[in-house]
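Every protein chain except one is present and positioned as in the full complex.
Let's look at chain A:
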Amino acid sequence: MSVLRPLDKQPGLNTATILLVGTEDALLQQLADAMLKEDCASELKIHLARSLPLPSDVNRPRIDLIMFVVNLHSKYSLQNVEESLRHVDATFFLGKVGFLAMGAGQESHCSIHRNTVTKLANTYRSPLFFCDLEREGFRATVAQRLVRMLQICAGHVPGVSALNLLSLLRSSENPAPEDL
């Protein structure tokens, strides 16, 4: 079983690669399209996967950022993400992993409590974004955020590293996440 490691391959020249993991295929595709529309100096490569581990026989570039997408309307997507997290090396969680929770707006359709994903993100010390991927405006906003984050994680922004960004994002959070 192949485990994803952050630094096991050489980086491509001016290339930044993101891996989106989630069960909502259509919405991930739309998010990928929105990200590609963004104005970006680096060349973006977006990989979509339903779950990890990825097939090991394919030659793929080094992955700079992994986003796990959870649909709050579907417990299955959460179980899928939890299973996939096992196939990611611990060093990835130093700023190169994020969680995206969708569907929080429609409270009446939610099968998962928001705090469950918040706890998950806190356990893995990674940032959590809430987004409604079905609406184009919100999707464009989160695509923008992801592109900026990806550029930092790929090292294309001078002076800021993935770990810097992680500590910046975490200092604005609840000071005692263990209480949740």
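Throughout what follows, a residue touches a chain if its C-beta (ideal position, glycine included) is under 8 Å from a C-beta of that chain, and two chains touch if they have at least 3 such contacts; residues count from 1.
Operating definition for what follows: contacts and distances are computed from a predicted model.
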{"item": "Chain excluded from display, named as in UniProt, from \"serine C-palmitoyltransferase\", \"Small ribosomal subunit protein mS39\", \"Centromere protein L\" or \"Leucine-rich repeat, cysteine-containing subtype\"", "value": "\"Centromere protein L\""}
{"item": "Listed residues A:N14, A:Q29, A:T91 or A:N115, member touching the removed chain", "value": "A:N115"}
{"item": "Touch with the omitted chain, as defined above, among A:T17, A:S42 or A:S74", "value": "A:S74"}
{"item": "Interface with the unshown chain - residue positions in chain A", "value": "23, 73-77, 79, 107-116, 174-176, 179-180"}
